[in-house]
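What follows is one structure encoded as structure tokens, with my remarks underneath.
Every protein chain of the complex appears in place save one, which is left out.
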């Protein structure tokens, strides 16, 4: 049943039809649930989950590679992988054994699709700053609040909701259904097919056992831990976007001519390609370093993941911009793969911590231990 | 009848409903002909044409201001103004009196919509490099070739076509109709409503009097002269896009808060706004200088217009990117004004001379007269 | 006597020997007092002072042009012009008639060299943040404190000192001499000849009439007003540095060859030159706008001067970096004019308001009136 072999996953991604599906999703503005089910059947949603829970338990370096390749083909689908993996991580690490055992197999096989419900209108993921409430009433949790821009929130079966319980930030897994109103957000140019939803919890309830972590740990432990992984995965996606855009640019320059000369013979084009390659590869280098640190649970892993996301999302922005200039009008047509990479790169700059937030994380680490900078590189 | 007062034009642009129309055009992926007719009725297409020809003959500085404002609201519509004004300019300056007198009034009032048919698949606007042929056969011109990415080519009534006549590059005004096949190009993310067309001339004919300029002057005189104006107008459009994006960013920062503090109080946000303002205003300064030089027919006007276009299109790119980061997901939704500004900025970088071509024009002028650089600034 | 004709000033700057003198100053690490006297004799220090006070009262646009040209030749000497003009301005606008009448003619002719003594070790020009005290004792002012990095402080005859009088920030003109200890600061790579001094006031006194403005106006009026001018003049200097570096780069590319091809025929070199020209000219455009606003006492003048300084100092940085790359080792030799331009550009980024401070000034103005951004460009 499970053991969704990674090979099967990679086969799916290599399939030429996959690119066509990705194009169709963007055009339609939605990855349909049946396509999600189909991909889940190939094991795409279980790669981070242990084999005991029907997952394939890929090494992190392979998980990251899958993220890189999925984003290169379909940044919209990639966003599902990111949020789904964050929820799986939260359950594995912070949920009660019962909750974990009952949900992880469902998540691994895609029978349950989960969304990560942190963001609110006023943004911010500071402890104590959430407007959503998760009130405890005997053995029942009552959830009240509005969550915004949830990736694949439109088709989710469950939501990992962050909110305040008596002033302490906490977290719970809430099923879709009664008391949960799901509305599509306006479609964004990037991640157009990501089924973004605004989800209003009004009278929604869940058994107390659905709490994930204790009150007070919601932001500083659960969300923070998930965000480190989320940043690593978004970095992987950005690196994939950058590489895919570089490939398009190089392929274009290698095969087209302009003014009677091969495009790739123009020195300024060569300069652009070289700089794009450096940016894409720097992102890949950083991604590998962050992957290792997260795998090894290094104390610096969270900061390195933030660095990798910051660098990779910028690389995605600059390489797609270069490709856009080189491919001209052709690369800007709506069904061209480059168009979705360009638009997705902009989204990657603002999710899982926008540039300014990540700069702050990075600087804080530098300033905490000024002497460490040199040693840090050895 | 004519004297389409500039005031009427500006009134249209200031109208709040104009922004809604611009949004509707982008959503539908087309500025409809009837909307073009309506705007033409307010004089929008006659602002560069003399009053004797039913135009309003605005001073160039006002024409440029109209371009700036139109692009800020609808970059798609702006592209019509650009190509239309280029055709009007070619007729006024290079056509026979008969051709000029019969077409200019039609163009000024929008009864005839004209497209600028220079670009081919292999790109390039070098003299002698065109694949299209304009063969002379007695008193008839026969046009054969394929033109690409023509703004508003889908609804044009006439095409200013560039091609070779016996090896010499020439130019003619060809009516739509027999022998002219019009196909929509795939829609681009930017200028989504600009009715881009691929136009195939196969058996198309025109009377010999439709020639614009003599054979041999097509690229070095007619096209070059039009392109100087085209670059000025695209610079104006880019400056408008940059300014509109800056306004959105400042407005957002002034009214939203994050982490309990006004967004505009965050120092990094202030840094971004300051830099965006410098970029937008630098573009505006350069635009003014280029406008003056073109107006005065300064010998440096062509180079200054190229400089202005280069700088302004980059400013549009950088300011829209900044606004995109600040506004987050909200600014990336498909109907948000910012979304069309962001996408249009990318198109502006590649039209009327992409960055590399313009850098070459600018450098050639510098190297022709190294000593002039200092003097040039006085 | 006075009427130090601007023509005479420009003649001096055009003199080929002036460049040699500038080189010699940098090599020696000092502009000697006798050279200052000589240049003052040609009217260089009186250009901002009225003819009634032995100045030549140049229009501001000409003053700015002199600053641009002086900095292009000798950024070290330029820094004297900046601080001297700031002191003249403070006396003209804020001093008593007696103080003004007795000192302005001396400053205009260079018999008295004045330094602008605001900066302290802890930096900052916030009202109330100064550590220096200007205590009033009957008819005597007693000055106690340490001022840092004063341009030409080593040879100054008088200091315009800012400090606190009973907690209120105030300002006074203090002669060199008893109680004033002058020590050279370590030499900086840029502005190597600018005679930077650390000046310790310990027991220094001045008659009460030497106060410039009333207590409480020192920072918000006197210093602020001087800084607007100072920023305009530094912007002029930066623009001159950028232009001079561009000239060197263009001249080099026009006359040297590499790999058997003229350097200027390499497309990447052309791209660098074009971008450098845009940067230099954007600075010049901004400088002109700021000059007009300061001349017209526009309410936006202070912000525009800050913008001009910010943009021009960056242009100086980027154009000198480009020239440095193009000229290679040759342009980095210590006596090459480029070497002093490169080093000076770095200094210009941190004086009269570093980048961060100016970004804040610019952003504050944007946020005060979000709606004004569009109007502001018209």
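Residue numbering begins at 1 within each chain, and the chains themselves are lettered A, B and C in the order written.
Convention: contacts are C-beta pairs under 8 Å (C-beta built on N, C-alpha and C of every residue); 3 or more make two chains touch, one makes a residue touch a chain.
Keep in mind the model is a prediction, meaning the values are calculated, not measured.
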* To do: Please work out which displayed chains the absent chain touches and list them by label.
  => A, B, C
* Asked: Which of C:36, C:339 or C:361 touches the chain that is not shown?
  -> C:339
* **Selected from C:61, C:208 or C:350 as touching the chain missing from the view** => C:350
* To do: Considering the whole complex rather than only what is displayed, give the residues of chain A touching the chain that is not shown.
  => 65, 72, 239, 243-244, 246-247, 250-251, 253-255, 264, 267, 269-271, 273-275, 277-278, 280-282, 284-286, 289, 307, 310-311, 356, 358-360, 362-364, 366-367, 370-371, 373-374, 376-378
* Structure fact -> Residues on chain B facing the left-out chain by the touch rule are 266-268, 270-271
* **Interface residues of chain C (partner: the chain not displayed)** => 122-124, 126, 129, 148-149, 185-190, 192, 196, 257-260, 266, 268-269, 317, 321, 324-325, 328-329, 332-336, 339, 342-343, 346-347, 349-350, 354-356, 359
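Heads up, the rule we're going with is that only the chains that are shown with their structure count from here on.
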* Computed distance of Cα centres, chain C from chain B, in Å -> 42
* Per the centroid of Cα atoms for each chain, what is the distance between chain A and chain C, given in Å? -> 50
* Please compute the C-alpha centroid of chain A, do the same for chain B, then give the distance between them in whole Å. => 39
* Hunt down the residues of chain A that sit against at least two other chains at once, touch-wise. => 266, 268
